[in-house]
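Quick one: the structure is below, and I'll ask about it shortly.
All protein chains of the complex are present and in place, except for one that has been dropped.
Let's turn to chain A:
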Amino acid sequence: MTLVAGSWLAQSGTVQTQGSTPAFMLGRLALVPDLSGALWLPDERTLVVADLHLEKGSAYAARGVFLPPYDSAATLAALAAAILRHAPARVIALGDSFHDIHAESRIAPGNLATLRQLQQGRDWLWITGNHDREIGPAMGGETVAGIEISGVALRHEPDRDEAGFEIAGHLHPAAKVRMRGRALRRRCFALSPRRCIMPAMGAYAGGLNLRDAAFRPLFLEGLSAHLLGDGRLFRIDERLLLAD
């Protein structure tokens, strides 16, 4: 059993453990952050992923910036690995799954086939985001603006006026720490007792530093950062986080 000690989590007594992986509670909903950047909801057998930004590479290429055309394949491979690990009954993509509304016209047939295959035998929910307000039927799944699970709202863009509990994406949180003269910047989950902002999963999705003003109104009571390391997640005290 791993003991997760620390300020608000320990005090508020919301720590549970799930096998060897710590789980966190948002109200009644248990969350397990995954090293891939996905979020596993064990009680719901649901895998949540955020900001896949599929076809971002080809969107740049259309403007004459020829980024390597492997981002969609890489993102789908990460997604497939997470699905294989958890065998979810349902996958929820938290918006900005596609970099733009024309992604459908550019996605390689092989990648589309991979995506459709991942959808086999499970529910698949696309929540729309600011990059993908429309998602064509060719992409499979069901498209919604948001959904509520066990009293927790799942939406693309965090709502600072949310009085209840919320899981959102959109901001691509990343955190920077420095130890022994070396700075590291990694994607991360930003967690508080009421809110979870998920890291972007897309291979070409950049990160916004947790110190950015955009996070402040969302975490007035503080936050804990869970950084995606190479071998596991690392929970870093808010006071150690640096601005860029």
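Here is the rule we go by: a contact is a pair of C-beta atoms (placed from the backbone, for glycine too) under 8 Å apart; a residue touches a chain by one contact, two chains touch by 3 or more; residues count from 1.
The working rule: contacts and distances are computed from a predicted model.
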| item | value |
| --- | --- |
| Listed names "Phosphate transport system permease protein PstA", "Xylose ABC transporter ATP-binding protein", "NADH-quinone oxidoreductase subunit" or "ATP-dependent Lhr-like helicase", matching UniProt entry of the absent chain | "ATP-dependent Lhr-like helicase" |
| Listed residues A:L84, A:A163 or A:M179, member touching the removed chain | A:M179 |
| Touch residues of chain A, complete complex, unshown partner | 5-7, 10, 58, 61-62, 64-71, 73-74, 108, 174, 177-186, 203-207, 211, 222, 227, 229-232, 234-237, 239-240, 243-244 |
